[in-house]
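With one protein chain held back, the other chains of the complex are shown just where they sit.
And now, subunit A:
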């Protein structure tokens, strides 16, 4: 059972990581990155590393994408409505 979960999580990581690399639009990339963070957090939890999983969840799927979204918003200098939506995830 655990092995099956680990395999699923590994596949999820591979898919989301590839998607993050292939995506060229920074905002969408930030979104995909946060899914990658979630997949990694699941993987770490399944291999019994809850400490690492917690850090990954907080940093990888919340703080890092937020920083990217804010940077994109600043660089584009627009009203930032799209940035706001992304962040509410």
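The criterion applied here is as follows: contacts are C-beta pairs under 8 Å (C-beta built on N, C-alpha and C of every residue); 3 or more make two chains touch, one makes a residue touch a chain; residues count from 1.
Just so it is clear, contacts and distances are computed from a predicted model.
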Omitted chain (choose from "Sodium:proton antiporter", "Cytochrome c oxidase subunit 3", "Acyl-CoA dehydrogenase" or "Extracellular solute-binding protein") - UniProt protein name: "Sodium:proton antiporter"
Those residues of subunit A which, in the complete complex, touch the missing chain: 3, 26, 47, 50-51, 54-55, 58-59, 62-63, 66-67, 70-80, 83-84, 87-88
